[in-house]
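Heads up, one of the protein chains got dropped from this complex, but the rest are sitting where they should.
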Amino acid sequence: MKDILAELKKKAAEILPEVSYFICYGSGFDLLHSAPLFVKDKGDIDRLVLNRFCIHNLTSYLPPQKWPPGWLLEPGEKIGLVLKGCDSRSVIHLLAEKAILRSRVIIIGLPCWGMIDVNKLRNRIDINRINRVEQDKESIMLFTDANEVSADIKDILYDKCINCQYPNTLISDHFIGAKKEPDKGVQPFGKVLELERMSLLERSAFWDKEFARCIRCKACRNVCPVCYCQNNCLLDTRVPHWIKERVDANSNRWYHLIRAFHLAGRCTECGECARVCPMRIPINLLAMKMNSELFELFGFRSGIDVNIKPPLMTFQLEEDKL
Amino acid sequence: MITNGKKYEGPGGNPYIPMLATVTKLYSETPNIKSLHVVLDDKEQMKHVSFEPGQVAQLSLFGSGESTFVINSSPLAKEHLQFTIMKTGEVSGAFHDLSEGAKIGLRGPLGNWFPYQHMEGKNIVLIAGGLGLAPLRPFMFYLLANRHKYKNIQLIYGARSPGDLCYSQDWTIWREHDSKVKITLTIDRDVPGWEYKVGFVPTIVKEEAPSAENTIAVTCGPPIMIKFVLQELEKLGFAPEQIYTTLERRMKCGLGLCGRCNIGPKYVCIDGPVFSLAELKALPNEL
Amino acid sequence: MQSEPRIIGFLCNWCSYAGADMAGTSRLKQPASVRIIRLPCTGRINPLLPLKALVDGADGVLISGCHPGDCHYREGNLYARRRLELLHRFLPFVGIDPKRLRYVWVSASEGQRWQAIVGEFTEQIKKLGTAKAQ
Partner (left out) sequence: MPKAIMQDKLNDWLDSIASKYQLWAPQDKDGACLLSPYTPGAPVNLKCRPQLSAKKALFPQTECLLKYQYHKDKSKPEETELSISAANPNQKTVIWGIAPCDVSGISFFENVFIGAGYQDTYFKTRRSNTLIAAIACQHAESTCFCEAVGGSPVSAPDADLLLTRIDHEYVVEALTNEGATLIDEGLFTTVEEAKLNAMQQVKEAALSKLSKPFELGSLPSVADKFLKAFESPYWKEATAACLSCGICTFVCPTCYCFNITDEAQGMHGQRLRCWDACMFSTYTLEASGHNPRNIKFQRYRNRLSHKFSYLITNNNVLGCTGCGRCIKECPVGIDLRSIISHILAE
């Protein structure tokens, strides 16, 4: 990863004069967190970081509708960013929706070996006292003053990284490093299957319990790379009054159902909604379920091919499976 | 009970609870602006109603919500309180659909007012655009009732077209008031039959060129109008201390608690809505 | 279940609404369980509309439009077909019985078909019992 970082810094320095910002990763508040970094000056390139904690999908910052004019881009300016394989699916989908212009984005691609879910480390070590981290492709060592813990990467990866099918950036202007082979195992829709084994009542109870915790901070919506209605979002308006201001399990369920349907055929499975949730609700499962049905009905996977029209934006007179 | 310059106590000492009131009259000022007369259901309270020119109140339409409006009837009249509402959102739209006799809620008066005592012995220029005349209306009533305390009074009032001018019956009366109030009316673009001025309000301010000498200017209207009026006034030699304006912000509680109407450390709902330009210049630039 | 179930019908103005009307004018007997909302086209149906009806406690939702290929606007019902199928498949994932939702195609001349569908669907909903408002 060190070689890739060095090359990434080099590339970043090269394209920096062309772009208003280069969006990448910098260090976070501790050794187990990285954070999005917006580089404008050459001097900041040294702050770039690349490790197993660069989970953020930087595509979230791309749709211009999401941000008021003058914040990120002036008309005609370009933006540069580094994308993992999974994140690049979001860009492909935004291009398919014509929500962004390819000519305005410079993408640096790289291979990815999966990102570590800090929540899966909690039970192994006091994550507040980590003072050293050593990592390679297969394992990670964490040190505190008192003890040290090593872990097999496979056990602590984000769910979406297990058996990743898209480890390399799918669309890029510059690709750094050697491409990684996709994992052998197949686990396309993850926990959806687990939930489907429940009875109707059990599932209803499962979601009741999950949605009761939701605080409607709207982080899931705001982080979503394909949610870009900004001030015109249905979830913010009282005319028409689709959703009550009241925060309770029922109203929250409705909030997430609205989002699920607005994401139908659009979600690129980056999992950011579930990651950012401060209440640890597996929200991404709703859109994943949509995706699994769309795959079954139309063989569609979002964010793979710019030229494929998302299935709900088109039709066939004679449908194969309807 | 409504009392002069005091905090709104609210029924049971709870300032979130409105007093019940009835809409006694409702009429159109312009195609999207209506005025309504409101009378408190408690007759004792209505008898003691008292507010200062420039103060606002929160009107409730239960089921739709609550919104802030300036009280624009004469502070001296006790029969009713008048409000003027432009149809813009959920609550204002619902008010437009009311009929006479409708039950509503009222919290107020809230906020500060025009410091008329400090203006005594001076010339007053009121500059308003569109519905911006609403906060100046009670002030004008006050000035006329205390005419001897003030020198020259001028009103410059403009709107897009003659049909967009509010309170037409008032300024006819004010103009004919025997105590020399100069009324200058303007519309943005000329139409047949219009016998007054034509041009944007700031242009007319420049044209009328009220003297800054011993004068207070009070302006209210759309933000863009205010911006250019302020520029013209400064060119005419008005110091920031001589200019007052009244601000609008999105408000919810009206009590300085819900947090959205602040400009720096000042809350428009309790420290405003009336600010002198000098006060605004001392605040962070976040209009 | 007490009395008739509450079923919300979303009907296309051009075919199914006329079909239901025909069933009525022909005095075809049918249960009074469906409250009909008339729409210009099934393509107008945001899947959130039937979903909200179900979430807010409707016992069933019946959607009916023109037969595929016969849309007054040429293609509205073809979009709708995809959306409604997706909705139908999604419902059980959040704990709503998919048997409470049905989408069908009924033309203006099919009064009898409408009568049959309403009868059948009402029976089905009666068997499921009252929905819990969520």
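Going in written order, the chains are labelled A, B and C, and every chain counts its residues from 1.
Everything below uses one rule, namely that contacts are C-beta pairs under 8 Å (C-beta built on N, C-alpha and C of every residue); 3 or more make two chains touch, one makes a residue touch a chain.
Just so we're clear, the structure is a prediction, and the values are computed from it rather than from any experiment.
Within the full complex, the chain left out of the display is in contact with A, B.
Within the whole complex, the absent chain has one touching residue among A:216, A:262 or A:289, and that is A:216. Of the candidate positions B:122, B:151 or B:252, contact with the unshown chain belongs to B:252.
When the whole complex is considered, the residue among B:47, B:189, B:260 or B:281 that touches the unshown chain is B:260. One chain is missing from the display, and on subunit B it is touched by residues 7, 11-18, 20, 60, 62-66, 88-89, 92, 101-103, 105, 223, 248-250, 252-253, 255-260, 262-265, 270, 284-287. Mapped onto subunit A, the footprint of the missing chain covers residues 21, 28-30, 33-38, 40, 56, 60-61, 67-68, 70-71, 119, 127-130, 209-210, 213, 215-219, 221-223, 230-231, 236, 238, 244-248, 272, 275-276, 278-280.
Rule of thumb we're sticking to: only the chains that are shown with their structure count from here on.
When chain centres are taken as C-alpha averages, the shortest distance to the whole-protein C-alpha average belongs to A. Chain geometry summary: the mean Cα position of subunit B and that of subunit C are 53 Å apart.
Note on chain placement: the centre of subunit A and the centre of subunit C lie 37 Å apart, centres being C-alpha means. Against subunit C, in their complex, subunit A makes its touches with residues 192, 195-196, 200-201, 203-208, 242, 250, 253-254, 257-258, 260-261, 264, 286, 289-290, 293-294, 297-298, 311-312, 315-317, 319, 322. Taken in their complex, subunit C has these residues touching subunit A: 47-48, 51-52, 55, 68-69, 75, 78-79, 81-83, 85-87, 89-90, 92-97, 134. Of all residues in subunit A, those touching subunit B in their complex are 238-239.
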